[in-house]
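One structure, pasted below without further comment.
The complex appears here without one of its protein chains, the remainder shown in place.
Now for chain A:
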Amino acid sequence: MAEESSSANPFGPLAAQWMDSWRAMAGAAAGVGENWSSSMLPFIMKRAAESGFGVGPGNDLSEAIERMAKGPRLADVLDFDRKLANITAAWGELQSKLAAYQFVASRPWMRTAQQYEMKIPQPGESPNWREQLGAWNDLANEELIANQHSEEFLVAQKQLLQAATEFRARQSEISDAIAAVLGMPTQRDFDDLTRQITELRREVRALERRITGAAQ
């Protein structure tokens, strides 16, 4: 059977090799997944798969129509896998940065506890819970604000922000892919459209001002 299939399509093994390489990459580490997605490779692979890896019968128009009707093909599916891998990696990174941030953000609480311990009321003193809470709040406030201005906090927060935006970008990648499958406009389409509207509006208003200025 394998021989039959191979003889029916002499490029079959080549295409299979390509696909195997692709799958191997799909199983690789998250960093590789990111490189894959940001590279031209998935684009080229998709194009190659759509053209039957260069060995199709040549009826491009009918194939294109069929593709549009059927939606994504194998290459798209695997690219979606890549996108899922990317979002998983981005989630992992976000959790790691969140943990690092929380570690830095927790330090002032520990310092507050140490200072508060030294201020614990002596025998004979009996402040109510409000006074005690007030004292705690004052100490904590100072420590938290001092911590926020520290280089360590700013770096941890920046890295958390970077990880969060990266995760969000990967989420958008998924939603864009789904929108494309369903034939719905993507976020990028929406941004393109609003950019055009904004620019058009500016042009119309500049023209309006020119006309009004000329008339006066």
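One rule holds in what follows: contacts are C-beta pairs under 8 Å (C-beta built on N, C-alpha and C of every residue); 3 or more make two chains touch, one makes a residue touch a chain; residues count from 1.
Simple rule for what comes next: contacts and distances are computed from a predicted model.
**Student:** Looking only at the UniProt record of the hidden chain, which name from "Metallophosphoesterase", "Poly(3-hydroxyalkanoate) polymerase subunit PhaC", "Gas vesicle protein GvpJ" or "Protein-methionine-sulfoxide reductase catalytic subunit MsrP" is the right one?
**Tutor:** Choosing among "Metallophosphoesterase", "Poly(3-hydroxyalkanoate) polymerase subunit PhaC", "Gas vesicle protein GvpJ" or "Protein-methionine-sulfoxide reductase catalytic subunit MsrP", the correct UniProt name is "Poly(3-hydroxyalkanoate) polymerase subunit PhaC".
**Student:** Hey, which of A:Met110, A:Ala146 or A:Ile211 is the one touching the hidden chain?
**Tutor:** The one listed residue touching the chain not shown is A:Ala146.
**Student:** Return the single residue from A:Gln115, A:Ser172 or A:Thr186 that touches the missing chain.
**Tutor:** Per the contact definition at the top, the residue touching the missing chain is A:Ser172.
**Student:** Please give every residue of chain A in contact with the chain that is not shown.
**Tutor:** 128-130, 133, 137-138, 140-141, 144-146, 148-149, 154-155, 157-158, 161-162, 165-166, 168-169, 172, 187, 190-191, 194-195, 198-199, 201-202, 205
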